[in-house]
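Sharing a structure below in structure tokens format, with a few things to ask.
Note that one protein chain of the assembly has been removed; the remaining protein chains are unaltered in position.
Presenting chain A:
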Amino acid sequence: MQAFINRSSLLKTIINLIAIIALIGSIGLSVSYGSTKVPIETVWQAVFHFQPDITAHQVIQELRLPRAIAAVLIGAFLAVSGAIMQGMTRNPLASPSIMGVTDGAAFALVIILAFYPTVSNLGGTFASFLGAGIAVSIIFIIGTLSSGGLTPVKLALAGVAIGALLRSVSSVISLHFQLEKEIGFWMAGGLDSADWNAVKLLVLSGIIGMLIALFISKSITVLSLGEDMATGLGQNNTLIKILGIVSVLVLTGVSISIAGAVGFIGLIIPHITRFIMGKDYRWIIPSSAIFGALLLVLADLVSRLINAPFETPVGAITSLIGVPFFLYLARNSGGGSK
């Protein structure tokens, strides 16, 4: 038995290592491809022997590198948020975009921009935490008040409705304050505004969010087996849930304030990692981070190449990848037995 666990842990570690290598490779690709292709050697030199007078080095240092790093972090954060949500609610469709959390964050950002146009990056991030928090609270209130609790289909529909409502109110505000461009950007999702300041913000919030996530990962495993069981094992479910929600809000909020509504990563990745890694969230959460990062870096690369020299919103790319997966889930777990 012990040997078996060790061997499967070894296998999981190897899979994670392979994913990390793939991630590093795709970061390399992401930095070297763009409106002009830069050879990998130049990328290497720009990172490790930076010379400010070479344009290619500047492009890499100031534009492409921070963007690639932001993609890594945001992909990781969204995937971990999704994993925590699915583990806590035992709902296969729980994820930031399906639950209207992204729309909530965008809504708060639009309000802040309308009334304090000079708001700092940090202020914007804080607003998007609040907005995400509002959306999550609404979903939970609906869940508590509704007869029969939040089934997967109710969750999805409530997400659609709240998303539509918040998006509509955002549109009205943006029309009035002439912020259509900003809201359009958040609704579509994109990484083109990611600079080193954004990366700093991501790293700082990420440390908080990820530490909480890893800290509660064992308890989420227990919670995902059923709430009664968790209580029986002497676990303080309320505390774990609050910590989980805080971590989701921090991770999702900061991601949206920088990249806008990038959907479906938080839905797909946890399912894939659960399939590979099993039921233990101490494995699922770190692997979700790696796989999520890989997915967003690649999606960002595709979004720049598919219609070059124009950028396609990365949210559209992740949706196109995510929708077939969502449909698969809808056929299998959402729709009952018939």
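Operating definition for what follows: contacts are C-beta pairs under 8 Å (C-beta built on N, C-alpha and C of every residue); 3 or more make two chains touch, one makes a residue touch a chain; residues count from 1.
Rule of thumb we're sticking to: contacts and distances are computed from a predicted model.
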{"item": "Candidate names \"Putative hemin import ATP-binding protein HrtA\", \"Iron ABC transporter permease\", \"NADH-quinone oxidoreductase subunit F\" or \"Phosphonate C-P lyase system protein PhnH\"; UniProt protein name, chain not shown", "value": "\"Iron ABC transporter permease\""}
{"item": "Absent-chain contact - pick from A:Gly25, A:Pro117 or A:Gly184", "value": "A:Gly184"}
{"item": "Touching residue (missing chain; options A:Leu165, A:Leu225 or A:Ile276)", "value": "A:Leu165"}
{"item": "Interface with the unshown chain - residue positions in chain A", "value": "93, 142, 145-148, 152-154, 156-158, 160-162, 164-165, 167-169, 171-172, 175-176, 184, 188, 263-264, 306-307, 310, 312-313, 315-317, 319-320, 322-324, 326-327, 330-331, 334-336, 338"}
